[in-house]
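Heads up, one of the protein chains got dropped from this complex, but the rest are sitting where they should.
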Amino acid sequence: MFEGVPLTWFLILATIMFFVGIYGFLVRKNLITILMSLELILNSVNINFVAFNKLLYPEHLEGMFFTVFIIAVAAAEASVAIAIIINIYRRLVNIDVENMKEMKY
Amino acid sequence: MDILTLFIVIPVITMIGIVFCKDHKQVKWAAAIGMGIQLLMAAYLIIHFLMERNAGNTAEMLFVKDVVWFPSLNIHYLVGVDGISVAMIGLTSIVIFAGVFASWEVEELTKEFFISLILLSSGVFGFFISLDLFTLFLFYELAVIPMYLLIGIWGSGPREYSAMKLTLMLMGGSALIMVGLLGLYFHSNPSGGQLTWSILDISKVHIPVDVQKFFFPFLFVGFGVLGALFPFHTWSPDGHASAPTAVSMLHAGVLMKLGGYGCFRVAVFLLPEAAHELGWIFIILTTISVIYGAFGAVWQKDLKYINAYSSVSHCGMVLFAILMFNKTAMDGAILQMISHGIMTALFFALIGMIYGRTHTRYINEMGGLMKVMPFLGVAYVIGGLASLGLPGFSGFVAEMTIFVGAFQNVDTFHRVATIIGVSSIVVTAVYILRVIGILLLGKIKNEHYEHLTDAKWHERLSTGVLIFGITAIGLAPLWLSEMISGGLGPIIQRLLLAGPVH
Partner (left out) sequence: MFTYTVWIVLIPFFLFILIGFFGHKFKPLVSGVVGTSGLFASMALSYYTAYQYFFVVGKTGDVFGKIIGYNTVWLKLTEKLHIDLGVLLDPISVMMLIVITTVSFMVHLYSIGYMQGEKGYMRFFSMLSLFSFSMLGLVVATNIFQMYIFWELVGVSSYLLIGFYYTRDTAVAASKKAFIVTRFADLGFLIGILLLSFNTGTFDFLTLTDPNGVAITQGSGIMFLGLSTMTWSMIFIFMGGAGKSAMFPLHIWLPDAMEGPTPVSALIHAATMVVAGVYLVARMFPIFHFSAPVALDVVMCVGAFSSIFAAVIACTQYDIKRVLAYSTMSQIGLMMFALGVSGYGAEEGLGFMASMFHLFTHAFFKALLFLAAGAIIHAVHSNYMNDMGGLRKHLPITHITFLIACLSIAGIPPLAGFFSKDEILAAGHEKSMMLFILGLIISALTAFYMFRLYFSIFWGKQQQYHHTPHEAPKVMTIPLILLALGAVFAGFIPFSSFVTSDGKPFASHIDFAVAIPAVLVGVLGALTAMMFYMKETNIPETISRSLGGFYRAAFRKFYIDEIYLFITKKILFNYVSRPVAWFDRHIVDGSMNGISYVTNEVSTRIKGMQSGQLQQYAWIFVSGAIGLALAFIYLWTL
């Protein structure tokens, strides 16, 4: 499928995605955007999984399966997260992360 | 069931009984009956113990019971008594019995109060009978924790502050003790093999001197905090001042003795070489305690503070005597624990009763109380005279034994420390007579006091028991002193291994 594409390229892609995700997670204030950045991070990990699976054990599919698991879990997680965000929105009428400091001290 | 375990079981049964009681009166009587049985049992234990000894039973500990409790760490429920523990059990049961009657008028949350009080006493009993370091520590904690509730809930004045201070300082002490105990545990078997918590087994082992010197300060200071060792004594004035009557009695009378007993049974007994080498530091500290507590008491105006500082001075004497490393002084130390326990319980009981009538503890606001409450006044004078070491009361016996014992050390350092210690008897006389003069004698300062009533029956019973204790020991001290020195044999043997004993 990706014959001839070196592993490094996948890793570079995954790293870029990961740090884009981190950047988004750290600097965006909107909870939805933060959630999206989180998905980016997850997916960068998925790419790594797939790439290493292909490289190390081409005849096995565990890496692929795990990726599918992670996607499923991420979907569940996203739904929970969005439910929380909706609840927060109902209470505070915005979803800015900086307003959520009830948990300090 | 063996007799020693009964000392823990009876308080537990009493507590359960109290839970099912319906009103104040039942609660009080349940507590009184439970502690009365405890007192009778203590008397029985003493007689039984003396009979066994007279019959020629020379085992180090009598009535030993050993049950494995937590095998993987080799923790046992190991109990047994020698003359010293028997004496301490007698002391505890007298004080708790008097304490129940002294708190006869607790109206608020009576049930909870008595449950905590008796829980505390069961911890104390457990501590004195344990021969396993871990169970010993467990019971120690059991005795310290209810104190927080008792002072925090039923106390007076800045009670939260005092309760917190007391508990935190004692917990700090326990942390040190725990380190020391772990140190003992992991060096309890130098040849490899099964480690043990048993005091008896550890006492037969030679622990390397370096290790001893490392762990001795932990244990001595840890227990010393409870024994009001200078400069870790400041929980005592605040704690006593805020505590309700019975709690002060139990605390000063018995709980502070856990410190002395622990220093003696664990720190000095199990780490004799270190005690010899590092003893001088603590002799300096305890000498300071003795004289400093006495001078501190002279300046105080609150009755409970006066008594708390005097406790610092007297308990300092206990630790001081333990560090003199000879049979006479140690005998005196135990006698002093018992004597001071009963005496100070008497004082706190009386202070509580006086406070209950005058609603002040400041001596300058009172005066001439002898006239309106002769029973309490005379009891206070008796307590005061016992405290300043008058012959015929227990204080004299204890102090003289300590002084003669301490004087057997010939070097100048010990001599000077002893003479400083001896001179505290004058300062003691000063503050005791000052209080008696201001509080009881002279003219009545406040006309409201003209109509105060004298002691009620339960107060008479409470003080009567304690006064009986101090005079009985004071008039016929020989049996008690012999019983204690019988228990000192193995300890002196072990100290002999470490160095010269005078």
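Per-chain residue numbering starts at 1, and chain names A and B are given in the order in which the chains are listed.
Everything below uses one rule, namely that a residue touches a chain if its C-beta (ideal position, glycine included) is under 8 Å from a C-beta of that chain, and two chains touch if they have at least 3 such contacts.
Quick caveat, the model's predicted, so the values are computed rather than measured.
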Selected from B:Lys327, B:His340 or B:Arg361 as touching the chain missing from the view: B:Lys327
Residue in contact with the excluded chain [from B:Leu168, B:Ile281 or B:Leu497]: B:Leu168
From B:Cys21, B:Val430, B:Leu452 or B:Ala472, residue that would touch the chain that is not displayed: B:Val430
Sole residue of B:Ile177, B:Met370, B:Ala417 or B:Ala455 that reaches the chain not shown, by the stated touch rule: B:Met370
For chain A, residues in touch with the removed chain: 22, 25-27, 97-98, 100-105
Touching residues on chain B - with respect to the absent chain: 165, 168-169, 230-235, 237-238, 292, 295-296, 298-300, 309, 327-328, 368, 370-371, 385, 388-392, 396-397, 400-401, 403-405, 407-408, 418-419, 422-423, 425-426, 429-430, 433-434, 437, 440-443, 477-478, 481-482, 485
